[in-house]
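This view holds just a subset of the chains, kept in their places.
Labels run A, B, C and D following the written order; every chain starts at residue 1.
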Amino acid sequence: MQLAKVLGDVVATHKDASLTGLKLLVIQPLNADGSSFGRALVAVDSAGAGVGETVFFVRGKEASFPFHPTEPPVDAGIVGIVDQVHVPDPLPGNR
Amino acid sequence: MQLAKVLGDVVATHKDASLTGLKLLVIQPLNADGSSFGRALVAVDSAGAGVGETVFFVRGKEASFPFHPTEPPVDAGIVGIVDQVHVPDPLPGNR
Amino acid sequence: MQLAKVLGDVVATHKDASLTGLKLLVIQPLNADGSSFGRALVAVDSAGAGVGETVFFVRGKEASFPFHPTEPPVDAGIVGIVDQVHVPDPLPGNR
Amino acid sequence: MQLAKVLGDVVATHKDASLTGLKLLVIQPLNADGSSFGRALVAVDSAGAGVGETVFFVRGKEASFPFHPTEPPVDAGIVGIVDQVHVPDPLPGNR
């Protein structure tokens, strides 16, 4: 999973029927220190998240698990709202 | 999911039988602000999208869900046409 | 899915038993304009493709769908041979 | 799978119900020589790992296998604590 900040939402009238009623949020991935990285993406929400909150999200088919037995065609889903991240001794990441 | 613009389509006579009748579109991934990024790819369409429209698409096996019980071998599928993206306070993404 | 060109093939005597008889091709991913990008990879073929042809391929478990009920351990598969790509108005991709 | 070092943990009160009781750790991917690379991420732990330990983790739906028959929506999971890595003759990796 990765940390992310909720930036906004997406409105889509024409969509796959199994997406009806799902909240589609625009999220920005974050590093452990809260800095942003990578591209904003669209995720479904199963944690009750709102704009401005820090969350963690899952990628892949796993994003559809909270909606079983429905299998909406989603590949990113917010599964928790973060209260705190404890990282006593961060390593420098390089890419 | 990611935002994308529909650029065109692909014609393929010789293909896996389960792909027969599916619409194959060339799409360009977009950032939340509408700028393009990354590589164009080929996606199946289950939302009735056309060239020039902004859509959101799903990656992975999830792209085949709208065609159940058929399981076409696809890894990218357009699942919604975007009416509007609301992002009140975008963060700068870096890579 | 992504466009690709078939570059060659791989010969492997010792391999997982479920791969026996499958054609393993080396392919190079292509952009919508036919230029190459990224790394060459090894894909199974279920479309009858040959060296030099332009194809589209699928990544992930989906690559094994054409071989059901066998589930060979593959993560890339050629699923169609491209006749034509129509992209009336390409956007500049950036990475 | 990839090698990683455990950096810390994440506290989240509001989350998908199937995540209740799972340990969520912040981990930093490592190269075979122990140097760090890429972004820190959040992983569930099924190996009893603690902060400072070197582990290996799995990405994707596979991360949920240790919790069967529950299918928590996770895409990264620590599945082993590393005692030793033997690499007699490393190749230079380039990206």
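Here, contacts are C-beta pairs under 8 Å (C-beta built on N, C-alpha and C of every residue); 3 or more make two chains touch, one makes a residue touch a chain.
Predicted, not measured: the structure shown is a model, and the values here were computed from it.
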| remark: Expanding from the 4 chains in view to the entire complex of this file gives a copy total of 5
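Throughout what follows, only the chains that are shown with their structure count from here on.
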| How big is the gap, in whole Å, between where the Cα atoms of subunit B centre and where those of subunit C centre? | 19
| request: Give the residues of subunit A that touch two or more other chains, as numbers and ranges in rising order. | output: 37-38, 60-61, 63
| message | So which chains actually touch one another? I want all the pairs, not just one. | response | A-B, A-D, B-C
| said: Per the contact definition, I'd like the list of subunit C residues that touch subunit B in the complex. | reply: 1-3, 29, 31-32, 37-38, 46-48, 56, 58-63, 65-66, 68, 77, 79-95
| subunit A to subunit B touching residues, read off their complex | 5, 7-16, 18-19, 24, 26, 28, 35-43, 51-52, 60-61, 63-64, 71-76
